[in-house]
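Here the complex is missing one protein chain, while the rest keep their positions.
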Amino acid sequence: MITLGHYLVVSGMLFSLGLAGVIARRNIIIVYMCLEMMLSAANLALVGFSRFHLVNGLPDYTAQSLVFFTITVAAAEVAVGLAIIVALFRSKQSVDVESVTKLQG
Amino acid sequence: MSVFTIEAGLALLGLALLLLEALKPEISRRTLGLTAIAGTTLALVLFIFAPHDSASQPAFIQPWHQLDSLAIFYKGFALVITILVLWLTLECAPYLTRFTVDGKLAEMFSLPLIVCAGMMWMASARDLVTVFVALELVTVSFYVLVAFARKSAFSLEAGVKYLILGALSTGVLVYGIAWIYGATGTMSFDGIAKALANPATSKTTALFGAAVLLCGLGFKVAAAPFHMWVPDVYQGAPTPVTAFLSVGSKAAGFVVLTRALDAFLVEGSIIGSEIQALLLVVGSLTALLGSLPAMFQTSVKRLLAYSSISHAGYLLLALACRESARFDLSSGGIVAFYLATYLPMTVLGFLGLGLMRANGLGEDIKDFTGLAKRNPLLALLMTLSFASLAGLPLTAGFLGKLFVFLGLADHGYWGALSCAVIAAAAGFYYYFKTILAMYTTEGTDVPALTFSVPAKAVAGALALAILILGVYPKPLQSVLTGKSQAHKVDSK
Amino acid sequence: MLTSIILLLPFFSALLILLGHRQLKGAAVLISVGSSIISFIACLVLLAAADDKDNTKLLLPFLDIGDFHANIDVLIDKQSRGMMFIVSFIGLLVHIFSLGYMKDDDARPRFFGSLSLFMFSMTGIVLAGNLIMMFIFWELVGLSSYLLIGHWYQKASAAEACKKAFLTNRIGDFGFMIGILLLFGLNKGDVSFDNLRDAFVQGGPLFDAQKSNPGIITAAALCIFMGAVGKSAQFPLHVWLPDAMEGPTPVSALIHAATMVAAGVYMLVRVSFLIEASPLAAEIIAGIGCFTAVLAALMATQQNDIKRVLAYSTLSQLGYMVMAVGAVAMHVQHGHELHGPNPGHPAMFHLYTHAFFKALLFLGSGAIIYACHHEQDIWKMGGLRKHMPVTFWTFLIGTLALMGLPWITSGFWSKEGILGAAYDSGCSILFHAGTLTAVLTSFYMMRLVIVAFFGKPRTESAHHASEVPLIMLLPLVLLAVFSIFSAWDGFATPLQALKPAHEPPHTTVLFASIAAFLIGTGGAIYLYRGKDKDPVSIKLFANKFYFDEIYAVIVRICQDRLAWIVTALERVLVDGLVARLPTAIVARLGAATRMLQGGHLQGYTFLLGGGVIAVIYLVVFVLPRLGH
Partner (left out) sequence: MSVLEIIIALPLLAALAIWLGAPARAASLGATSINLILVLYTAVQYWGKTGLAFTYSRPILENPSLSFAVGADGISIILALLTTLVMLAAIWQIHDRPAIFYVSSLLIGGGALGAFLTTDIFFIYAFHELALIPTFLMIALHGRAEPAYRKAVAWKATIYLGVGSLVLLAGLVWLVLEFSGGSKLTFDLEALRSQAKLNPLPDSKQAQIFFVLLLGFGSLVSLFPFHSWAAPAYATAPTPVAMLHSGVLKKFGLYGLIRIALPLLPHGVHVEWVQNALLLMLLGNILVMGLVTIHAKRLDDTLANSSVMHMGYIFLGIAAGTDIALKGAVILMFAHGISIALLFGLLGRMRNQLGTLEYNKLGGLANHAPAFTVLFAFGTFASIGLPGLTNFAGEVLIFLGNFTEFKAGGLTHLQWTVILALWGVVMSAVYMLRAYRSIFHGSPATGLFMIDPALSQRVPFIMLAATLLVTGCCPWLLLNLMKSAL
């Protein structure tokens, strides 16, 4: 039987992997993908919580409505984000995180 | 006309301007800018005269949208800062356009309107869904704004950093929301408060959720250790955007934080004391981590960024002081008060920077050398702004600090108070360093600086606001107290 | 009214002259002399009204807080009336003498202004009705003394001397103030002389204190005495007085011989009830006085500067008076009473006679110095007897009075009174030392007269010396008259000189004083007659027992070394710990926190992620355990 715990463990693993990726990877595109993975982890947790939170015997769908918002927002973020990353590539011919270290101190 | 209609109208105006610029590229930036300013000003006027009770809102929106005193205050706040930013953009346009791809500024005038609408929604949010959506509306728009001067390597770098770190914080925020929902079974602040006051709720789950959620929000308000993006992004972004970020975005973050904490720290909350302790720790750390590195900065813009971190620390400490029954301002009220005083001094500071930039000067402290000789008025106004940021009495900045100190002392948080005092002391150093540069006259034979009449007028008005708030804060307080009682979450 | 005139006239005169002397020019002198004449007349009137009862009255308000009063109030009694006469009379004569002596000095108005200031301050001391008022004027005479010693401030020696005088007196005043504070505390905030005296009778607060803790009364008495040690130049604070001779000679006569230096004695007699209450204090006072008397007399025997001889003689005589104060107190402690209803005090009486003849001697030496074109070395004089007959005879009278020519001169009577008191005190050392001093006094004074006036002129300037003008002679003659007759009842009684009631002197005392006179005089004549240079040379005496050198070392250690060390510690330790260290720590922290801001995106994401984990750890695992 799959319990809420299973959902949460998977979601937590996803989240951790995403975070680790964000920290460890140098390619900004991949970093960005890891970020999307973290959002998915959150979505999974939301869905899980929602499924196991029964109101009148039915799952509570408010949380699931947030999932839709998250997906939409993520799409918007990707749109803007990729544009910026492209601009970065154009100006530096690189999408390495180490190409943006001018601002410091 | 209901407040919600005004907000929606503002967003629509933003979209319209965006389309207009795309469809009719020949339209001048001045027209665009003035239209945006006029639109926002109209919104402000309408907002002032609109009915300020929730009942006047359209019925469908009421479950997600509330209109208490805090919301009204922050909406007004958002409108004012948007107007100022739009105007500042217009003032800085000549040099900004040098860094944009097509020499145009269209989005710089339309996006702020959308940001403003987002901030206004955020102020009214009753549940986490609304918060999330409004917050992302603001954040995503800011990604564009920060990176807007794409030809400038700094702006682009700032954009990338903001993008990655902002998206990371979004992920953390949503994850936190998920867990809070898991612990309490609801998304609305009222429901969360009710659930947390119920001992049956799982404490560990709630703590976990609240911690992650606060980390996400902490990023938005630049709380340590989530503040690293601030100096880089503030320094890299175009000056008007920096002003917008440091005042508008931060205020929006704090209104959400206030809402969330009202729920988390509700009377009888199972996680209340832990969250409060967390706030004290984070607040103290933020004040210190903002102030200490600031002492070594040579760029005024970056210095102001650190200063804004430090101020965020004070605000967090104010939030930690719940239930200060002895004075009329609740902690949310103190935060609002602080932000209201923070607005004119910060905007004035960035305004000065922008004006100097427009005159072809840099943003380093050494560029300020001899300002008193080159333009005594600007030097005086900037002095006032920095004095207020440093928290010298008889300026607005002092009162905010005083309230924070009062709150901390009232609760006996002596450790946090000491940190705040140390941070303020370090503040004397870096603000005075800049002031000293302005009045130093050695080896400056540079010509006088001149500014437009509206620039003078706006700067003068901001300076006057600093002074008036500093010595006559009564009207502001009555705005906040009259209604801040109402926003308290009814936990019974 | 009368006392107001006496006190305030010189004050306004001084104020006017000192602040406006360049506008007033010659008029300054007139104002000053005029005010001293009026003061003198007023003092005579005061004496004439002698049958008025003794009283204390408020003259001017000064400090007034609730029950506490420290005002300018005037105590008129026999002691103050008599002293007032001395001050105003000698003051007047010195004013007149100075008209001649300072004729060629450009800064004459300033001189007379300071003189008026002195008259004012000294009057204040004499009339003082309480200790605080006395302290006020005590300091003011210090100021006028400073100004007058430093009159020729261009000379480095004068500039140093006036500083030295003021500072040495300050050390004495340090004790004086402590004494006043102790009495103030003990007597519940009242330091008027009347009240203090009353507080010693059965049941008074000081009486109780004496019973419960006699040490504190002794401490108070000794502290008060310290003031007198400074002002009256007693050992160990005697070093300033000889140096004070850098001032113009009339000043030496008035301030550093006749009046101001005697103020210490005057004050001790004022508080004699206090000294009488403490045996230990009385013994110490008598001992110090006695020691000073002998020490200074020994120094005087080897001095060559005419004014310095007189200065050491003054020291010695002051020591005499102080010894008398102690001796009388010891006498009283043994259960004796002074004779008579308003008993005279031997110290006051010697003060009275000494004032005249010592002023005479100083003015005489002033006349000599004037005549010899500011030559002060007695070995460079000689034979002045013929050139300056009037000066010589008056000087001789003064000398004889100081030596105590039996029965004729005033000095004999007062000195005998002191020796009598020493004899009665029950401490034979005092008497023997007093007699020895008398021997030495006769010796060095006769030496001075012989060397300066007899023999042949030894230098040009002595050869060309001629008698001084009449205006300078007049004071000499008047003082000579007083030097002889002042001890006689006909003078002493109306002048309220506090002459001790006459009782047949002990034969021992009588013989001792006559013998002292004869031995001293004889020795000097034997040694010095016809000599051109000093046949005796005792380095120790000539160099004043090396006190100046020893003090110089002490001062150097305190002022330079100690100050240097303390300054260094203050800079390094205090500033370091309070200012530099915290600043350095904050700066280090700032630099360290700045390292976090490395500009690398990965660093930021790492910190952000780490922050999230840290916050979760803190909130979920740490804080709940801490009891939050």
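Order of writing sets the labels: A, B and C. Residues in every chain begin at 1.
Methods note: a contact is a pair of C-beta atoms (placed from the backbone, for glycine too) under 8 Å apart; a residue touches a chain by one contact, two chains touch by 3 or more.
This one's a predicted model, so the numbers in the text were calculated from it and none came from an experiment.
Novice: Name every displayed chain that the left-out chain is in contact with.
Specialist: Within the full complex, the chain left out of view touches B, C.
Novice: Of B:L15, B:V101 or B:L394, which residue touches the hidden chain?
Specialist: Among B:L15, B:V101 or B:L394, only B:L394 touches the chain that is not shown.
Novice: For the chain left out of this view, which of C:L46, C:L127 or C:L182 touches it?
Specialist: The single option touching the absent chain is C:L182.
Novice: Given that one chain is not shown, which residue among C:I5, C:I216 or C:A542 touches it?
Specialist: C:I216
Novice: Pick out the residues on subunit B that sit against the missing chain.
Specialist: Touch with the absent chain occurs at residues 325-328, 376, 380, 383, 387, 392-394, 398, 402-403, 405-406, 409-410, 417, 421, 424-425, 428-429, 432, 435-436, 439-442, 471-474, 477-478, 481.
Novice: What residues on subunit C make contact with the chain left out of this view?
Specialist: Interface residues of subunit C facing the absent chain: 18-19, 22, 61-66, 68, 70, 132, 135-137, 139-140, 143, 150, 153-154, 156, 158-160, 163, 166-167, 170-171, 173-174, 177-178, 181-182, 184-186, 189, 208-209, 212-213, 216, 559-560, 562-564, 566-567, 570-571, 574-575, 577-579, 583.
Just so we're on the same page, only the chains that are shown with their structure count from here on.
Novice: Express in whole angstrom the distance between the two chain centres, defined as the mean CA positions of subunit B and subunit C.
Specialist: 76
Novice: Averaged over CA atoms, how far is the centre of subunit A from the centre of subunit B? Could you give it in whole Å?
Specialist: 26
Novice: So which bits of subunit C are touching at least two other chains?
Specialist: Residues 594, 597, 599, 601, 605, 609, 612.
Novice: Show the residues in subunit A shared as contacts by 2 or more other chains, in ascending order.
Specialist: 19, 22, 31, 97, 100-105
Novice: Show which residues of subunit C lie in contact with subunit B when the two form their complex.
Specialist: Answer in residue numbers: 586-587, 589-591, 593-594, 596-597, 599, 601, 603-605, 607-612, 614-616, 618-620, 623-624, 626, 628.
Novice: In the complex of these two chains, what residues of subunit A are touching subunit B?
Specialist: 8, 11, 15, 18-19, 22, 28, 31-32, 35, 38-39, 41-43, 45-46, 48-50, 53, 60, 62-63, 65-66, 69-70, 73, 76-77, 80-81, 84-85, 87-88, 91, 97, 100-105
Novice: Touching residues of subunit A toward subunit C in the complex: what are they?
Specialist: Going by the criterion above, the answer is residues 19, 22-24, 26, 31, 97-98, 100-105.
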